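What follows is a single structure, written as structure tokens, with notes after it.
The other protein chains are all here in position, but one chain of the complex has been omitted.
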Amino acid sequence: MMMWRVPELLPFLALGLFLGHVAADPDMLQDVCVADLSSAVKVNGFPCKVAFNASDFSTDVIAKPGPTNNTMGSLVTAANVLKVPGLNTLGVSLSRIDYAPGGLNPPHTHPRATEIVFILEGELEVGFISTANVLVSKTIKQGEVFVFPRGLVHFQKNNGNVPAAIIAAFNSQLPGTQSIPATLFACTPAVPDNVLTKAFQIGTKEVEKIKSRLAPKK
Amino acid sequence: MMMWRVPELLPFLALGLFLGHVAADPDMLQDVCVADLSSAVKVNGFPCKVAFNASDFSTDVIAKPGPTNNTMGSLVTAANVLKVPGLNTLGVSLSRIDYAPGGLNPPHTHPRATEIVFILEGELEVGFISTANVLVSKTIKQGEVFVFPRGLVHFQKNNGNVPAAIIAAFNSQLPGTQSIPATLFACTPAVPDNVLTKAFQIGTKEVEKIKSRLAPKK
Amino acid sequence: MMMWRVPELLPFLALGLFLGHVAADPDMLQDVCVADLSSAVKVNGFPCKVAFNASDFSTDVIAKPGPTNNTMGSLVTAANVLKVPGLNTLGVSLSRIDYAPGGLNPPHTHPRATEIVFILEGELEVGFISTANVLVSKTIKQGEVFVFPRGLVHFQKNNGNVPAAIIAAFNSQLPGTQSIPATLFACTPAVPDNVLTKAFQIGTKEVEKIKSRLAPKK
Amino acid sequence: MMMWRVPELLPFLALGLFLGHVAADPDMLQDVCVADLSSAVKVNGFPCKVAFNASDFSTDVIAKPGPTNNTMGSLVTAANVLKVPGLNTLGVSLSRIDYAPGGLNPPHTHPRATEIVFILEGELEVGFISTANVLVSKTIKQGEVFVFPRGLVHFQKNNGNVPAAIIAAFNSQLPGTQSIPATLFACTPAVPDNVLTKAFQIGTKEVEKIKSRLAPKK
Amino acid sequence: MMMWRVPELLPFLALGLFLGHVAADPDMLQDVCVADLSSAVKVNGFPCKVAFNASDFSTDVIAKPGPTNNTMGSLVTAANVLKVPGLNTLGVSLSRIDYAPGGLNPPHTHPRATEIVFILEGELEVGFISTANVLVSKTIKQGEVFVFPRGLVHFQKNNGNVPAAIIAAFNSQLPGTQSIPATLFACTPAVPDNVLTKAFQIGTKEVEKIKSRLAPKK
Partner (left out) sequence: MMMWRVPELLPFLALGLFLGHVAADPDMLQDVCVADLSSAVKVNGFPCKVAFNASDFSTDVIAKPGPTNNTMGSLVTAANVLKVPGLNTLGVSLSRIDYAPGGLNPPHTHPRATEIVFILEGELEVGFISTANVLVSKTIKQGEVFVFPRGLVHFQKNNGNVPAAIIAAFNSQLPGTQSIPATLFACTPAVPDNVLTKAFQIGTKEVEKIKSRLAPKK
């Protein structure tokens, strides 16, 4: 096969000795940059770990359904760079979303990604709204696929009598989520009431009621 | 100066003859791609016009304040690629936003851009909410600058007694806007009531009331 | 100075009249650019259709397992932009891969994407090789996730006695696949024998044997 | 609203305790990466600060006109990432440029950005030159907008009797500026005279004269 | 719901008939997008040809030195997308530059690319100037390599007694060149004299002299 001039290898050998028991080849950092999630240095994304192994590219956090006995009747479990450090710089991640019967993943956006979903089980009413305020929606069932374009408000609702579950893929290692109701009515500090009353054309009392119902559980 | 081999110029000369009286140098399309806004061919962004002039890079649509006597007491006027075709492929645009006293630019997102604003006159309470549901807000006055990070929900409110106005710059030729109240309560077809009642924990009657108040004016 | 030529404007005026009552908002093309798969104009990706609906963002082509009674004992079914035109410009797609017991998805690359997989059923030995010739491999089972970094050679092997299946997500609307054995031994025209004999340090007879076994089935 | 499994929150809680008095949510670093301008680690752009607040997204440095009693009769004041650390990784910035009557912002390039300007007051002759050596120029007045495409040489000249001022927006957090006369005739070390004499077809004496007039003021 | 309208499909059907016997595999357009240099549709870059062959990825235009008996004593010959249509969308190109003894490639920028050069023969003084007005320069000889960062002003000068030649590589299919002297003193229409006199602090007479010497040869 191709041969490499020995002097080019020397720095790597030297580095290997210097790093002592580090197993990984530093050259590999150019193919991947496994997140050093606890680095004191913060950058856009994460700095890279020097040593890593196959576990850094794998997880079982989305193997099982999560509990959906909450207000919305749904649960998002993410397999993003925070769980799969090997995803750092690679621009992709997964989530699993479980829905109780009647469960809703409320209108939300992902500021940094398009989402494509595959229905593992059950049936969902899904939709996104364009910037021209056109709703594009459809009912999809097990094995079907649907796309939510980057940054647009979208939702999924389980109108069936049985649980539903999806695998969602994103073209970002950490797509971020802004669940609209919680973003506006449950953030800290609170959005001023006079912004919300004017925006939604409702009274202060109604704003306070929504805020109390959406407040994070203690 | 640098000289070019004649054979390299020949195709351009030939093209010039073929196009007849078209004045523009096709080489220039590589520096810019002035939007052909009415092309029958649709691509990501716009195809390029063959002929253009300095007017394609200019506009006066944001020179004057717009009327703010509407429900929200604010008006956005855009100088994006639809008004300045020369912006096509260049990744930047401006808007002017005017606010009546008490006026609000309601919570909204730009799916494709970060926004940076400069206050032309007046004083505004501005804020954005992170995906960790933290509100970052500030009151800024004439001559001050504020940034709304890409994709995050944000708003501006004129709490003063005089009009306010800003110039907003975006790193997109067409950043898009999703005004949250209209996106959820005034789109076509409508978001199902059972999505909105569950999301905001309110009754159908309240949903209908918001929908009626936010419905587009006939 | 370059000037608008009137004849260039005529088609746009005509088009405007012709469109008349068309419901779709051309503004929406800026949120999405649904692929016009049969356009005579070819661009990087695809031109956009003028009219589209929710079906353009959905497919059921990966709902069911595909037949795996082939030489490799595996089958890839893609839900990419060619099947889901709404994916155009959005940078993501899915595939389903089915494996018979003993089935192999042979070593291959995706020139344009990182891949992240979720095991629907069964158990697979998976691995990728870095540019430093380090194999990173692991056995993963139902519900687990694994990542194959952009452009690197990787494979999946079903060493179990039951079928296996995965959902694979890519950060490209059309990631492309180069299955190494077919790329080198079954392309048209053929890679010269003296390239393959020297590359793999085998005889012409062995090269010919591999070529005959990997030749596309008539 | 959506609920999150408690174990996922634990690392953040732990991190919060460990960081002691740090106010900001580390999750927020994924929405923004506020520049740590004094970090010892240098990267493309800047590393991120752990704690930040609304002031990091704001500045008043361009609120007032700057002094224009200099050789060129103009002054650029930047509101880029060095003044607004929250701009880091967000790809946008502003400048204010003031012009005395007769003032000139001499021909220059921004290696990393397109520029779009809004005239605050006065009137300017503006222009850019394409790589085909075509000048695209126009006189614009208060409230008008003009675009200077990425990387191309451009200038603004106040031919009026009153001061002028603009707000310039860039699609880069730090667009950089190469003012052509200073770049060529006032850099350190100096560009060799025989490069400048041949380039501009002038004598050494003329080169020296330009150099002396453009030399930075002590 | 938006639906396909038949009249819009007609032109495509017609065109499909016209193309008829086109042999090339459309799947391949996803690996490459060979420029259709004569397409009536203009886009950012070029639309793709339907049929292509190996010649589209090759050229011999930079095989031989070009004539350097011109004012600057140098000649640039480009092997960019205009000569190698296969380069379209691939983000790279080459040029060959020949220098007579004493020849100069005058200070210039490439708005869209970094440049890396390899010296084929001879010796050159090369340099670039940073936005902080720092000159980074070096004399390099046969076999040596030098880098000119994206967008920055740079030059090469042959101070030797023998010809020199380089191969220059760019990370753009069409990097564009703004040769500073010609950009400012030989564009059409001309940059106003009062811009140039103030910028370079010289008299109108000197501006006119430079303009006459740099004017394109008839």
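A few comments on the model shown:
Going by the order they are written in, the chains are A, B, C, D and E; count residues from 1 in each one.
Basically, contacts are C-beta pairs under 8 Å (C-beta built on N, C-alpha and C of every residue); 3 or more make two chains touch, one makes a residue touch a chain.
This one's a predicted model, so the numbers in the text were calculated from it and none came from an experiment.
Within the full complex, the chain left out of the display is in contact with A, C, D, E. When you scan E:S39, E:T71, E:Q142 or E:N194 for touch with the missing chain, the hit is E:Q142.
For subunit D, the residues touching the absent chain in the complete assembly are 37, 41-44, 66-67, 70-72, 74-78, 82, 105-106, 111, 174, 176-177, 179, 181-182, 186, 214, 217.
Residue positions on subunit E in contact with the hidden chain: 25, 27-28, 30-32, 53-55, 57-60, 62-64, 79, 84, 86-87, 90-94, 113-116, 118, 120, 127, 130-132, 134, 136-138, 140, 142-147, 149-150, 152, 167, 169-171, in rising order.
Touching the omitted chain from subunit C are residues 71-73, 104, 106-107, 109-112, 125, 127, 129, 131, 133-135, 137, 149-153, 155, 157, 159, 176-178, 180-192, 194-195, 198-202, 206, 209-210, 213-214.
As a convention for this text, only the chains that are shown with their structure count from here on.
The chains touching subunit B as well as subunit D are A, E. Residues of subunit C in contact with two or more other chains: 24, 30-31, 36, 39, 41, 43, 49-50, 53-54.
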